[in-house]
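Yeah, one chain of the complex is gone here, protein chain that is, but the others are all in their spots.
By letter and in written order, the chains are A, B and C; residue numbering begins at 1 in each of them.
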Amino acid sequence: MVFSQVIHFLQNHIYYIGAFGLIFIGLLIILVKHNLIKVIIGLSILETGVNLFLIAVGYISNGTAPIFSNPSVETQRMVDPVPQALVLTAIVIGVAVLALALSLAIRLYQHYGILDLRQIREQKW
Amino acid sequence: MILVVSLLVLVMLLAAIAAFFFKDLMSAVIAACMVSLIASILFYFLQAPDVAMAEASIGAALVTAVFIVAIRRTERYEK
Amino acid sequence: MRSIISILLLAFIAWGIVTVIGEIPFGTEKSRVGGHYVDQGREETGASNIVTSVVLNYRGFDTLGEVTVLFVAAIGLGAALATRRKKEKREIEPASLVLYTGCRFLFPLILLFGGYIFIHGHLTPGGGFQGGAIVASAFILVYLGCRGRRISETVSKTIESLGGLVFVVVGLVGLAVGGHYFLLNFLPKGELNTLFSAGIIPILYIAIGFKVGSELAGVIDHLMEESE
Partner (left out) sequence: MSLELLLIIAFGGAIVTYLLGKISCRIREGFAVLISLSLVVMIACLYGENGTESIYFHFLGLPLIMRTNMLSWFFAMAVSALGALSVIFSLNYMKNRERTDFYYLMLLMVNASMLGIIFSGDLISFFIFWEMMSWSTFLLISYNRGPAVAAGLKYIIMSIIGSMAMLVGVLSLYATYETLNMATLAELIGSASSGYLLFLLIIFSIAFAIKNALMPLHTWLPAAYAEAPTPFNGVLSGMLTRMGMYGFLLIMYVIVGATRALNLGSGLFKFHYILAWLGAITIVIPTFIAILQDDAKKLLAWSAVGQGGYMIVGIAVGTNLGLSGGIFHTLNHAIYIVLLFMCVGAIQYRTGGERDLNSLGGFIKKMPFTFIGTLLGISGLVGIPLTNGFVSKWLIYKTLILEGYPFLAFAALIGTWGCILYCYKFIHHIFLGQLPGKYQNVQKAPFSMLLPMIILSFAILFFGILPGIPLKIIDTIGTSFGFKSMNVTIWGIASETGTLNTINIFAAVLIVSIIAWLMLKIGPKAVSVAQEDTYAAGAAIPKDKYHYTVDFYNPLYRMITPYLKDFIDAFYMKFAHWIQSLCNGTRRVYTGYVGNYVMYIVLFLALLIFIRLKWSL
């Protein structure tokens, strides 16, 4: 009984738990860590979490991927393609932004010889 | 099925927490790579093969490579 | 101190989200636009992969913006890392023979796979972005395994510019032919589930594939420039 309840709970919530777990861990890394590269790692984890959440929202139970690869899928429901397209875009932009952030981090390191955000004082605007 | 997914999510969260705690940035990056990889498996389970493919090739491979290059050009250990 | 406050705040937010998240049922249909794309997508665009048709046809303008963001990020990265190049080249320790041969052997295969992915973007999972990333990973392999070999910067820039140009030109031709909106699918749709179908979508995805591949390869190139 308890087991089936747990299964039911997991079925409904496990993806959300995963997504928000990633988001909060990413936020925590950004909030607490001082190392610039660690902060960027946190950003990447956060981004993965957000993507996972979006896809999970678009999922439809027992749906198939929105691809008409063979005629048999035509009878079944398909999951929402719009979040997938959005997330596809987000991932690609994410890697570009990440690379830019890392290049700036490298530049800062070349200039100050340090990656600790607390000790880089002159980067105040 | 759902137990497999739960296990994957658990491992993913553990990897993320490991990325929080590792002082060695290289290890943290590998942990983040693992997060991306498991996320891509989860995308596949959520019937999003396109996204899974993008996440696997970009999130897990390219981002990790970029991170490693960046760490090689800066410093490896978080103080 | 700071970490404790952060954890408490995040726990509070998490609690707030837990109370909200129950109102979003998992696994139900939440928007009608997705249903419309699924129902009508094949007739309207001719692509079997609905995600592709959304990315390139229904939301093609967004994709143009995305490609622009990618481009701008690559430029910014180049600008941030631009330094006066040092004349003297350090002696690079060559990789072992096995690694070198393996990389050289794998490189065309990975390129081929990437090409397959983005050419079949409208039929199977995958497309220009994924294929481009795979192509870029082939270049990473070459950079790491066969040291000293690089893609020529002019070639990569040319391919990238041509890719962007093809995207814009095809979109403008659609605008000129149809007169309604940018990226009109003006080519014949063809027969479903064949390679030559879906009008302009394969062309665009090939262009994007080349563009993304060369761009990401350029990003890696820039990043690794001085570390070697």
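Basically, a contact is a pair of C-beta atoms (placed from the backbone, for glycine too) under 8 Å apart; a residue touches a chain by one contact, two chains touch by 3 or more.
The model shown is predicted, which means the values in this text are computed figures rather than measured ones.
In the full assembly, the chain not pictured is in contact with A, C, by the touch criterion defined above.
The missing chain, though absent from the display, is touched by one residue of C:L10, C:A95, C:L144 or C:L192; that residue is C:L10. Within the full complex, the residue among A:I17, A:I30 or A:A90 touching the omitted chain is A:I30. Although one chain is not displayed, its contacts with chain A can still be listed: residues 27, 30-34, 39, 117-118, 123-125. Seen across the whole complex, the unshown chain contacts chain C at 2, 6, 9-10, 12-13, 15-17, 19-20.
To be clear about the criterion, only the chains that are shown with their structure count from here on.
Among the pairs A-B and B-C, the greater number of C-beta contacts is found at A-B. With centres taken as mean Cα positions, chain C sits 17 Å from chain A. Between the CA-based centres of chain B and chain C the separation comes to 19 Å, rounded to the whole angstrom.
Shared interface positions of chain B, defined as residues touching 2 or more other chains, are 48-50, 54, 58, 62, 66, 70, 73. Within chain C, residues 49, 51, 125, 127, 129, 133, 216, 219, 223 each touch two or more of the remaining chains. The touching residues of chain B, when paired with chain C in their complex, are 48-50, 52-54, 57-58, 61-62, 65-66, 69-70, 72-73.
Those residues of chain A lying in contact with chain B across their complex are 7, 10-11, 14-15, 17-18, 21-22, 25-26, 28-29, 33, 35, 37-38, 40-42, 44-45, 48, 51-52, 55-56, 58-59, 63-67, 78-79, 84, 87-88, 91-92, 94-95, 98-99, 102-103, 105-106, 109, 115-116.
Those residues of chain B lying in contact with chain A across their complex are 2-3, 5-6, 9, 12-13, 16-17, 19-20, 25, 28-29, 32, 35-36, 39, 42-43, 46-51, 54-55, 58-59, 62-63, 66-67, 70-71, 73-75, 78-79.
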